[in-house]
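This is the structure I want to talk about, given as structure tokens.
The complex appears here minus one protein chain, its other protein chains still in place.
The chains carry the letters A and B, assigned in the order they are written, with residues numbered from 1 in each.
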Amino acid sequence: MRGRTLLGVAVAVVIGGYLTTRFVSHGYFYFASYVILQYIMLATAWNILGGYTGYVNFGSAAFFAVGAYTSIVLIKAFKAYFIFLALAGGLASALLGLGIGYLTLRLRGVFFSIATLALAVVLQTAVINWGYVGGARGIYILRARSVPFFSSYTEFLFFMMVVFAVLSVAAAWWIENSWVGRGLAAIRDNEEAAECMGVPTLKLKLFATTVSGFFMGLAGAPFPYYVTYVEPSSAFNLDYAVNSLAMPMIGGTTSWAGPVVGAILLGAAQQIATVTISSAWNLLIVGVVLVAFVILAPEGLVGLALRLARKRGA
Amino acid sequence: MARALLEVRGVVKRFGGFRALNGVSFGVREGERFGLIGPNGSGKTTLINCVSGALRNDAGTILFRGRDLGPLPAYRRTRLGIARSFQIPRPFASMTVAANLCIPLEYAAHARSRGADVAAEAREILRLIGLEAKADVRTGGLTQIEMRKLELARAMAAKPSLLISDEAMAGLSSGEVDEILDLLRRLNGQGITVIMIEHIMRAVMSFSERIVVLDAGEKIAEGTPGEIAGNKDVERAYLGE
Partner (left out) sequence: MSYDLLLNAVAAGLLLGGFYAAVSLGISVAFGLLDVVNIAHPVFVILGAYAAYVMNARFGWDPVLTGLVFTPVFYLLGMAVYRVYYASFERKGEEALRGLVFFFGIMFIVEVLLILVYGVDYRLVEAPYIGESFHLGPVSIAYRLFVPFLGGVLLAGGVYLFLGNTFFGRAIQGVSQDSLALRLMGADPIRIKTIAFGIAIATASLAGSLLIIIGPVEPSIGREYIGRVFAIAVLGGMGSIGGTFAASLILGVVESLTSTFYGPSWSTAVSFGVLLLVLALRPAGLFGR
């Protein structure tokens, strides 16, 4: 029943997204919404591994960039259709997650986190040295002149991001409410006890890193078309790594709503702050808010709201 | 002699240069109440970790129903029917007591048949163990004995044929010890083989049909509680020279 209601909401959001493109033509609206949708995807993907399973990924930027650069390669080599780019970007990132997970997840969780920290630096070096995708200079990507059903490519990109964001949130919702999610929660609470209670911990952890990687890659794949000029420092931007963990941490990590709320609030606040004050100040605020939440409000905004509602009810 | 349910053959476990287990062998029969005792650091918990799969033994074999457990990860062993409780309780702290039981029910007892009514089964087990009043409480709100009971309930929820109880009574009052003993006897009555690791001699001696004594990673005695009580080597191991 609840599942059907949420399916209805998801369909409504997608239709709403399309109708928006029919009625809104304000350029900045699409620019800002795209960024927020991208963050909803990154935060949701991060939370599947971080919030549900308890494994911290510091390398979201690397997973995002793998999606973006996979798409650049496919555009250059085959002029591939958008939907193939997106899937390939997601899959490449999923494989990266699987690989890193396979190498490090049999050990203590921190080793996975440390490996993801170093990952971004190394992959960025690799891209800088790879002339085919533009190297350090960067690369220009041409958008298609027109797309059917949309009056501009920007609107098409916005709509696709709405679809992708809905997909990632739906995936998170399914995981959370299925036996998979309960197994992941058992791992987060006590991995050894989980294994002794029949939970195939390694398999489930690899599943979580792979799915999480997929959606990060899917978030990155449309990026070249969105910016039309990609350089390593923009695709590997530390902002992605920070925001994709700060947003769930601030919103709340135990349910799918947390990352969405965090991404919308923090994403919108950053859009405003970047316009009004400098982007460095803006990042400083994100960092300080992150640390404050981690210390003072570990259950996040959604958790705080639930606790408040329970107090009212009681 | 009936074929052993669990057979431990020459098991060796090393930690660096230290031999925690040095060629331990014994068998546990189907339906038996089996005691495993020994002084601190004698290797009891290490042995249990090797049986449950938390540790890999360096040499020797462990057979369950004649099947070599060697290559199987811990979760597969649980699904075959070996469940354990932990000496220091390790609850899933973000979940309610009932939800704690749903994990083994879903992942071990019904690993191949999803869709079973695990919630109802969880309540049934909690009722059996006397924790039903706490079903919807998070584990942080449990007392010491309730925590121990949860450990056992969770192991039971895996529907094991062999239950390993690792010092489930340490730190409990005498009345609480009897409560746990009674529970284990009832489980045994349902056909579950029980291995009890315990320091409380009164409990092991009254519970077990057969006892194995470990000291410094070696088996030093095996027999009925009566035989163990009169054994000179055991006395020496516990009291020192």
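Here is the rule we use: contacts are C-beta pairs under 8 Å (C-beta built on N, C-alpha and C of every residue); 3 or more make two chains touch, one makes a residue touch a chain.
Remember, it's a predicted structure, so these values are computed and weren't measured experimentally.
A.B. asks: Give the labels of the shown chains that the missing chain contacts, considering the complete complex.
C.D. replies: Within the full complex, the chain not displayed touches A.
A.B. asks: Could you tell me which of A:Leu19, A:Ala126 or A:Val275 touches the chain that is not displayed?
C.D. replies: A:Ala126
A.B. asks: Thinking of the whole complex, not just what is shown, which of A:Val35, A:Met160, A:Met249 or A:Val302 touches the missing chain?
C.D. replies: Of these options, the touching residue for the absent chain is A:Met249.
A.B. asks: Touching the hidden chain in the complete assembly: which of A:Leu6, A:Leu206, A:Leu283 or A:Leu306 does that?
C.D. replies: A:Leu283
A.B. asks: Using the document's contact rule, name the residues of subunit A that touch the chain not shown here.
C.D. replies: 50, 54, 56, 58, 103-104, 107, 109-111, 113-115, 117-122, 125-126, 128-129, 188, 238, 242, 245-246, 249, 253, 280-281, 283-284, 286-288, 290-291, 294-295, 298
One rule holds for everything that comes next: only the chains that are shown with their structure count from here on.
A.B. asks: List the centre-to-centre spacing of subunit A and subunit B in whole Å, with centres computed as mean CA coordinates.
C.D. replies: One centre to the other, that is 43 Å.
A.B. asks: Which bits of subunit A are touching subunit B when the two form their complex?
C.D. replies: Spelled out, the residues of subunit A in touch with subunit B are 179, 182-183, 185-186, 188-190, 192-202, 254.
A.B. asks: State the interface residues of subunit B toward subunit A in the complex, per the touch definition above.
C.D. replies: 52-54, 73-75, 78-79, 83-84, 86, 90-95, 99, 102-104, 106-109, 111, 114, 154, 157-158
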